[in-house]
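Could you have a look at this structure, given as structure tokens, before my questions?
Only one protein chain is missing from this complex, and each of the others stays in its spot.
Letters A, B and C name the chains as they come in the text, with residue numbers starting at 1 for each one.
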Amino acid sequence: MKKMTYAEGIREAMRTKMKEDPNVILFGEDVGKFGGCFGVSGDLWEQFCDDRVRDTPISEGAIVGAAVGSAACGIKPIAELMFIDFLTVGMDQLVNQAAKMKYMFGGEISIPMVLRVPAGGGIGGAAQHSQSLEAWATHVPGLKVVYPSNAQDAYGLLLTSIDDPDPVVFIENKVLYAMQNDVDENEMKAIPLGKARVVKEGSDVTIITYGRQVYDSLQAAEIVAKDGINVEVIDLRSLFPLDKETIVKSIEKTHKAVLVSEECKRGAYTGDIAAMIAEELFYELDGPLMRVGALNTPIPFSTELENYVMPNVRDIELAVRSLF
Amino acid sequence: MKKMTYAEGIREAMRTKMKEDPNVILFGEDVGKFGGCFGVSGDLWEQFCDDRVRDTPISEGAIVGAAVGSAACGIKPIAELMFIDFLTVGMDQLVNQAAKMKYMFGGEISIPMVLRVPAGGGIGGAAQHSQSLEAWATHVPGLKVVYPSNAQDAYGLLLTSIDDPDPVVFIENKVLYAMQNDVDENEMKAIPLGKARVVKEGSDVTIITYGRQVYDSLQAAEIVAKDGINVEVIDLRSLFPLDKETIVKSIEKTHKAVLVSEECKRGAYTGDIAAMIAEELFYELDGPLMRVGALNTPIPFSTELENYVMPNVRDIELAVRSLF
Amino acid sequence: MKITNEQLKEMYLTMLKIRKFETSAMDLFADGKIPGFVHLYIGEEAVATGACANLREDDYITSTHRGHGHIIAKGGELNYMMAELFGKEDGYCNGKGGSMHIADATKGILGANGIVGAGHNIAVGSGLAIQTKKTDQVCICFFGDASTNQGTFHEALNLASVWKLPVVFVCENNGYGISVSQERHQAITDISVRGASYNMPGITIDGNDLFAVYEAVGEAVARARKGQGPTLIECKTYRWRGHFEGDPTVYRPEGELEAWLKKDPIPRVEKYFIENELMTEEEIKEMNDNVDKMVEEAIEFAENSPIPSLESALKDVYSDIVEEGRVR
Partner (left out) sequence: MKITNEQLKEMYLTMLKIRKFETSAMDLFADGKIPGFVHLYIGEEAVATGACANLREDDYITSTHRGHGHIIAKGGELNYMMAELFGKEDGYCNGKGGSMHIADATKGILGANGIVGAGHNIAVGSGLAIQTKKTDQVCICFFGDASTNQGTFHEALNLASVWKLPVVFVCENNGYGISVSQERHQAITDISVRGASYNMPGITIDGNDLFAVYEAVGEAVARARKGQGPTLIECKTYRWRGHFEGDPTVYRPEGELEAWLKKDPIPRVEKYFIENELMTEEEIKEMNDNVDKMVEEAIEFAENSPIPSLESALKDVYSDIVEEGRVR
């Protein structure tokens, strides 16, 4: 066991792949000497130099577009947007190009690109630097969407994402960047997409979550355990492909579910999963499908307001309790 | 009663408001002399001239941005994007500016703009000209999202949208443009946002839908009526604000629901509504929440493939029957 | 740059293929055989032809909604193209793409594109791939005048120039973006002036002059291959048809089309052949007949190709995931 931060997990995955394959390159705003706005690329520029770790102008359309075009020509680009909020600026290239090219062209062309995007609130970034926009990406056929919750997963999922022949939106949680986790050095290897992790086994209710909310969910689970409620916590790890099997198995056992994410609740991806459960597993359920998310507001600046708007342990706890 | 097409309903609402208020202006690509790619603006340019009906360069970012900026300065702009697919190009201005300005600025500034966007498949437009992206917009706090299904509603809802102090994404269905409906000339007036319409009353199952699928749903209802299944069909008309009251009332009566839209099913807005029902009305339900949508693929070009991918009457019929 | 007779004949053949393919597509659309949108290249043949004649098979192009000409000029095969326009199984995209989405990876054709301005940055990406692999390939990016007002144009040219990427930006200035004339969509006359914003060479040429296009693009391609960076070339031309088939072209001033018809790029080359005794009238006629046959064959190929199977609708969304289809 050794300690590793989430940011290091991401960086080391990039390093591993870049050492392995000269066609893996990284670019984005200030990812070079500066080491990335959140320090994620760190020293990669020193190791791989200007040609393979490139600072770009502020042109998100060109960043995503260059990823698409280079991927179409046999490169494995990793493009970083500084905040997921800036996806709005490069959305066409992701949605109408990257996601659809393979299909539109009858399978002729693959787009093995990774788009890394830091998401979520909690750093006082206010409305334009704090969004959780994974639901947009999951709604686009052709995209894969990954959202790790810890260093080991970040490492293993990014290895896989870089090798994946399809475009992967790799969402990173800003607050987790600095969080240290224990990693098993013998397990530093690729993790397949579409395999959720049962973080905590339980028999009474299933919490389905991912990213930062895995930690809040575990805390909530601990709290209610004192009252004899035995919670199972599932970390989805990849939002698409979605590990339906693990979800089904858990709900067949617990018959209750709470879905938790940091997204504003209206239109959240958790809604889609809930809808899937309500359609396909209805007869397994013995209580409402509870959902916890952020309030339906932009993220406010003031720390107190932000904390109020964002979901927390107490919200999860209350949602779980409401089922008993 | 007189006949009016959906496109005419939209055009006449714009005409009414433009006559009433010199601050209402329309702009977009080819909306002037050309009359709009789908002929929606028609003769408005002849009536209101260059200053108030403006052709723009191909610059969706500038189109949406100009709407935001002019709205912030007291104009009531109606901006048209040629296809909702091009929202990807002007997404930042809609999501990070229009939707958030009132909130970020503490209520200081309102953005009374309407963004008109033709959506949906059915015209052989293929992957980049056929999408249904309403789910993205509904996920953004600060936006209102309207989706009329007929000429009278298009007229009445657009009147309201133009007057609304907040940004409204007004989604128009391409296939409906040419469809003629009976309109009641005495009822040509503003329709409040957030009021669904019960298109057909029924007692056995509720179909919740909007836009083009209202017609397919009615047909499916007719088919199953022969077997004694009495379907209630709700046309949401506005996706946000959502008329929860009408949904709740109906489900309290029928205890069953089928949600239908043209969106690809994964991440569809119908999922969010289903999740809301599964959370808040669980004990009213006596069967799974069925959802009908497009397959999770980009929209293919060939007519046969497109028809296969898009939801149709038969899919709705089967979903309804599965509940009995 | 010297053009050999063989090259010239090859280019002439290409122009004929484009012209005749497009004329047929026009008729087939009118007959209801082709669904969706069709944007024809008739009148602009010299641009794609002269430009692509400078490319190797392993070079790349990006194209637009008006892509048939580029694709033919880069070696696209008429049979597969026509079958795609019909939405048939043997089409380039197995019927999933249609006119606006034809690609051929084996020929470096990175796709027609339904999004105005999207090709620019894909071309930049292609240049980035070439630079990363350190080959001497190049990419030509084709685009229309009106697309140069899209933010992507600006971002692409800026990035290509900062990184000195091997991309040649070929603007087809046909005077319109749908109904909006150039003077109404930008306050400049020569789009090539925009090169200066990126410290990039920019020139304007007669896009209906095959020789001029061949030469200007040839120089730019040579520069790009040597790692000397991108170039912007504006080719003034005109589309004879409406923006898409069905467009009544109410926005055209009287006489404009007629004036441009006189500048038809094809007879200009024929005249050169005759005057320089490179081809006889008969040889020209024979070549025309051959191309007519090719196009007829393509139509037959398309007609005979099956409608795609419904299950195929579910394929190629991902490399490794195929979801379930309809029960119905």
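To be clear about the criterion, contacts are C-beta pairs under 8 Å (C-beta built on N, C-alpha and C of every residue); 3 or more make two chains touch, one makes a residue touch a chain.
Bear in mind the structure is a predicted one, so any value in this text is a computation, not a measurement.
Trainee: Which shown chains does the hidden chain touch?
Mentor: The omitted chain makes contact with A, B, C across the full complex.
Trainee: Among A:T5, A:N23 or A:S59, single out the residue that touches the unshown chain.
Mentor: Per the contact definition at the top, the residue touching the missing chain is A:S59.
Trainee: Among C:S24, C:T152 or C:T231, which residue is in contact with the omitted chain in the full complex?
Mentor: With C:S24, C:T152 or C:T231 as choices, the missing chain is touched by C:T152.
Trainee: Give the residue, chosen from B:S41, B:S70 or B:T270, that touches the chain omitted from the document.
Mentor: B:S70
Trainee: Taking the entire complex into account, which one of C:A30, C:V193 or C:V322 touches the absent chain?
Mentor: Of these options, the touching residue for the absent chain is C:V193.
Trainee: Name every residue on subunit B in touch with the hidden partner chain.
Mentor: Given the touch definition above, subunit B has residues 22-23, 25, 51-52, 54, 56-57, 59, 61-62, 64-75, 77, 92-93, 96-97, 101-110, 141-142, 144, 164-166, 241 touching the missing chain.
Trainee: So which bits of subunit C touch the chain we can't see?
Mentor: 149-155, 158-159, 161-162, 184-188, 193-194, 196-200
Trainee: Provide the residue numbers of subunit A that touch the chain removed from this figure.
Mentor: Given the touch definition above, subunit A has residues 29-30, 32-34, 37, 55-61, 85-86, 88-89, 123-129, 295-298, 300-305, 308-309, 314-315, 318 touching the missing chain.
Everything below uses one rule, namely that only the chains that are shown with their structure count from here on.
Trainee: Going by C-alpha centroids, which chain is farthest from subunit C? Tell me that one.
Mentor: Checked the centroid distances; the maximum from subunit C is A.
Trainee: Round to the nearest whole Å and give the separation of the Cα centres of subunit A and subunit B.
Mentor: 30
Trainee: Can you compute the centre-to-centre distance for subunit A and subunit C, using the mean CA position of each chain? Integer Å is fine.
Mentor: One centre to the other, that is 39 Å.
Trainee: Which residues belonging to subunit B are in contact with no fewer than two other chains?
Mentor: 85-86, 88-89, 126-128, 296-298, 300
Trainee: Give the residues of subunit C that touch two or more other chains, as numbers and ranges in rising order.
Mentor: Within subunit C, the residues that touch at least two other chains are 93, 95-97, 101, 113-115, 151, 317.
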